[in-house]
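Yeah, one chain of the complex is gone here, protein chain that is, but the others are all in their spots.
Presenting subunit A:
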C-alpha cells in the first residue's frame, strides 16, 4: 500500500527562484526510501512538504498525498491531524531539536497530554516504554533530566521516541545521524531499522551519505538542484550509477574499502611517497606496522614530534577530565599524519596544543627541531610559533572575518610576518589564490559571497601564506559537501606533493584520512590506541576500537548486528565511558 505519493511537486519563492522542480516519489508501507543529495538539492524541503512545513511565502505546485489526504490543500485542522497521526519527523541535530529549557519527559509526553488528551500518568507510562524500545538506559531518570545532561546519541534516541509517540505510519528522517559519531550512528540506525520493522512503518530517509543510503534503503532518489536525477534500487544506483551527477557523486565519496592500488587516488598518494623518500619514514615511535617501511631511509629529524603529551582539565566539584593522555606522534618532513577519533577523544585538544592555543601539562613538542611546547606569550613568540605551524579550522563560515575581503585576509596574515610592498603583497596573494584554484575576482570578494568550498580554500591560502613548517587541519573538510570535500582534499594533496608540506590532519572520518594520509593514529578517550600505515590499519586493524570504527562506517554490505556485538564487547574490558 502506498503511504506517500508525491507527484510533480514544485516550489517557487516570491523572487522567482524555483527550489523544487517536478519532484515525484512514492513510499510504500514497510519500505525504506532514501533521498540523497548535497546541500541545496531540495531534499529537506521535499521531506518537509509532507508535513506541510513550508516557507510561508512559497508557491506550491503538483501534489503530495499522505495516505488518502492531500497535504498541499489541507486545512489547518487537517494538517494538525495529519501531523498527529500519520507521519512523524526526526531532525538532524537533536541538541537543537529538543527544547533545552524543558525536561526530556516533557518533550516525550507533550503531544500525548496536549493533543491526545491522555492523563499525565498514562503519557508517562507510554514514554517510559518507548524509551525502553529505543534502548535508553535509565528511562525513569531521563524523564526528569534536561537535554544538556544527555549525550548526542541519547538525545537522538529521545527524538526517535518522541516521534513514535503518535504511532505514525510514515517516519521521515532528515539526516538523523549526521551530527553524531560514527559508532553512535550505527547504533541509531540499528534502532531506526528495528522500529521500522516491528511497526511496519514506511520510512523516508534523507541523507547526504550515499554509503549510508546504500546500506539501509530499499530504493533511493538522488536529488540535485531541486530535481530528481536518478532513482532505483539503492545498491544498484550506488554500484552502477547512470546519471552523470550520480556518477560524480559516487566518485567524490571517499571510501574506506581497501582495494588494490590501481585506483587513481592511491596512485597519486604512492607517487607522492616515491618522489619524496622522507614520506615513507614511519611516523610511529612504537608501532609495529611501521617497522617494514623504515628500512630504506636513514632516520632524519622529524618535522613534527610530540612526545608524551598530556592534558587534564580540572573542574570545580567534579572529576577531572583527562583530555589527552601521554600521546606521542612524529611526522617526517613532507609527511601526512591522520589523527582519527570520535567526539571527546581529545583529538582537537591535541591539535590545539600543537598549534600553541593550549598549554600541555606534560610532554614536549618540537617543530623542525625547535621547541614549541609552551603557549607563546609575547608578540615575537606568537609570530615565531605561527611560522612553525598554521591551522585550518572546521568551519570556514566562522574562521573568516565577514567584513574583510578574501585577498585582504591573506595579505594581513602575510604582512604580520614579512615586510612587503603593496604591489609585492598583491602579487603574492594572487599567486596563493591561484594555487588553491581561485582567482583575482575572489580576492575582492567578502566571505559572504563565497561558497563553503571557496571559503575553505581561502582559509587554506591564508594558512599557506605564512609558509609554515606544519599545517594542522582540524576537521577541515567536515562541514563541506562531498564533491567540494573531494576538491579540497585533492588540492591539499597537490600542494603537499608540490611543496613538500607537512600535514597533521584531524578527522572523525576514516575515509577522508585514508585519502590524504600515509600514517594514521586512532585516539580514544584521550589515548592513542593504535597507529600505523593508513592502508594497513584499515585493512588489518589490531585494536578492537579501530575495528569497531571501521565496521561502523556504513557500506552497502553493512552488518549492523556484528557492529553492535563489537560495540558491546568493547565496552566490557574498557570500564570507563
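As a convention for this text, a residue touches a chain if its C-beta (ideal position, glycine included) is under 8 Å from a C-beta of that chain, and two chains touch if they have at least 3 such contacts; residues count from 1.
We take it that contacts and distances are computed from a predicted model.
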For the complex's missing chain, which UniProt name, "cytochrome-c oxidase", "Alpha-E domain-containing protein", "Protein-export membrane protein SecF" or "ABC transporter permease"? "ABC transporter permease"
From the list A:41, A:111, A:388 or A:405, which touches the chain that is not on show? A:111
For the chain left out of this view, which of A:139, A:162 or A:468 touches it? A:162
Sole touch to the unshown chain from A:1, A:101, A:121 or A:380: residue A:101
Since one chain isn't shown, list which residues of subunit A touch it in the complete complex. 51, 53, 80-85, 88-89, 91-93, 96-102, 110-111, 114-115, 146, 148-149, 159, 162-163, 166, 315-318
